[in-house]
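Yeah, one chain of the complex is gone here, protein chain that is, but the others are all in their spots.
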Amino acid sequence: RFGIGYLEDRTGTVDSIDGGTASGVDTDNTILISRFRLNIDGTAETDGGVEFSARVRLQADENAGNGEAGTAQLSGARFSAIYGGLRVDAGNVSGAFDNLANYYGNEPGLEFFIGQYAAVDYSFLAFSSTGAGSNAVFFQYAVGDFAFGASYDQATFAETATAGADTDSGDRWDISATYTFGNVTAALAYGQTDRPFGGEKDTLTVLTLGADFGDFNGTLFVADDDVAADNLNGTAYGFSLAYNLGAATTLTAAYGDGSADDDTQQYGIGFIHDLGGGVSLKGGLGNTKAGDGDSRVRADFGVNFNF
Amino acid sequence: RFGIGYLEDRTGTVDSIDGGTASGVDTDNTILISRFRLNIDGTAETDGGVEFSARVRLQADENAGNGEAGTAQLSGARFSAIYGGLRVDAGNVSGAFDNLANYYGNEPGLEFFIGQYAAVDYSFLAFSSTGAGSNAVFFQYAVGDFAFGASYDQATFAETATAGADTDSGDRWDISATYTFGNVTAALAYGQTDRPFGGEKDTLTVLTLGADFGDFNGTLFVADDDVAADNLNGTAYGFSLAYNLGAATTLTAAYGDGSADDDTQQYGIGFIHDLGGGVSLKGGLGNTKAGDGDSRVRADFGVNFNF
Partner (left out) sequence: RFGIGYLEDRTGTVDSIDGGTASGVDTDNTILISRFRLNIDGTAETDGGVEFSARVRLQADENAGNGEAGTAQLSGARFSAIYGGLRVDAGNVSGAFDNLANYYGNEPGLEFFIGQYAAVDYSFLAFSSTGAGSNAVFFQYAVGDFAFGASYDQATFAETATAGADTDSGDRWDISATYTFGNVTAALAYGQTDRPFGGEKDTLTVLTLGADFGDFNGTLFVADDDVAADNLNGTAYGFSLAYNLGAATTLTAAYGDGSADDDTQQYGIGFIHDLGGGVSLKGGLGNTKAGDGDSRVRADFGVNFNF
């Protein structure tokens, strides 16, 4: 995908004319935005019907700060074993939140820059497209109208930055359950991250509802996050909409906000226009505000294509 | 492609036996040279016939300084929209000079190490094979015997290397026009780079002529560059030749020189022998001299193959 992106008061790191670099400087609000994403997948199936697959992702993004191009990066590898409704992922995996039905909902914009989850401040397990990611395990089991997910991510931390220091575990795990009745899907997930050396644990609980009625899709989102910073703790809520305006055009909208003093509020609208052959025009316009900070308008427009 | 390369007085950076590395030391004049290049392309076409494509390049080169191997690198991504004679590239693109007909002419050697453009000192927009490149736009339009090109590369620079410093733009752009009459092609291009904070701008003007007569191809090159260093400014000129000696063998030659005191002069000859199946033997022998410096002889020989 590529296009044009506008961000009010964009700042970034650029080269200085007397050598070195300068961070946090004003850069062009309107830049060329782009993403090249290629999944390198390998698959094998045993005589007994168990499918094994592996994925590494190759992705290049523009630098959103200074508007320059970025080299393509390779991700860590994800390995999967799939048999019937059971799936086990290992390596650079997504956890129960990242896989949760209607967690992201309808995100307006070529870059999906507005989301109903805007006020969630918990860092859950997700596939890293341009980094190593976590070396974790994710289980998923689907039976009839029910689906269950769970992930576990082992992590070790040192008490001090010295060789041979004492260590403690900061493991992270999450679980989810999803139920589909007719054209409505409800999903509930809980996750926590242990803080090593007696720190308080972080937690997140999310409930989502999604419904399809003909050309209309809507999602509701409610969450409660408990993280280290008190001014970010509390309830997060939002909704998103998508409406098919004729055969090829879809309008989208999303709103997300939270109860904490410094939670991020986002709202915006967007459109998708299908040109056929896996190509679509996309664009969006939205507003982001963190706590009592200044609002920043963001907009984009461009082409998305699959190959 | 791979082969053997000779460079008089080759220097590079090598490991020291007491730890660390040492730069600028004498290394073997004759080394193994190689390049592995793979274009990772994706393409999609809309129902209306507009073609969209994206490219990331994977390339591995030997280290020309110390003769050691290098790991493969990924480039930044280039995105293209093509419709009839119109083409728009965005991202890590080549500009109007790099796409100009007969700019490079016939370059002798497996590594194309001799060129008629030797005395040009202006840095124009070009696709980066192993880096991010510039995040720029290039337009091309062909109609009948005429073709036009233009590129624009947005760039921001900071006045000092401190956070939040003042910034100014150092944009770069170029335009070109090409006309083909019978077996002769004439091309003219102009480009400039703005220097931020009131610096003088750099410019380059290039005129090329190319002609095919049966087994003979010849190009002429004249340019005028105006860059920051006075001892590099002025006229650059050169020519190149290719002659098909029988069905499978081609001889090449090129000469490039400039009017400025420290312009680089290059001349050399080469050959290409086609072995079929996309494989060819290639070699070259040439001489390079910058200003009143010492001449350095360079030669190479090897195999080029496409896959």
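In this document, chain identifiers A and B correspond to the written order of the chains, with residue numbering beginning at 1 in each.
Here is the rule we go by: a residue touches a chain if its C-beta (ideal position, glycine included) is under 8 Å from a C-beta of that chain, and two chains touch if they have at least 3 such contacts.
Computed from a predicted model, the values in this text were never measured in an experiment.
For the chain left out of this panel, the touching residue among A:Asn39, A:Ser123, A:Thr167 or A:Ser259 is A:Thr167. When the missing chain is restored to the complex, the residue among B:Gly20, B:Gly182, B:Gly198 or B:Gly214 that touches it is B:Gly20. Between the chain not shown and the residues A:Ser23, A:Gln73 or A:Asn287, the one that touches is A:Gln73. On the side of chain A, the interface with the absent chain consists of residues 40, 42-48, 50, 52-54, 56, 73-77, 79, 81, 90-92, 131-137, 154-167, 169, 196-197, 199, using the contact rule stated above. If you put the missing chain back, the residues of chain B touching it would be 2, 12, 14-28, 31-32, 34-36, 38, 58, 60, 62-63, 66-74, 275-279, 303, 305-307.
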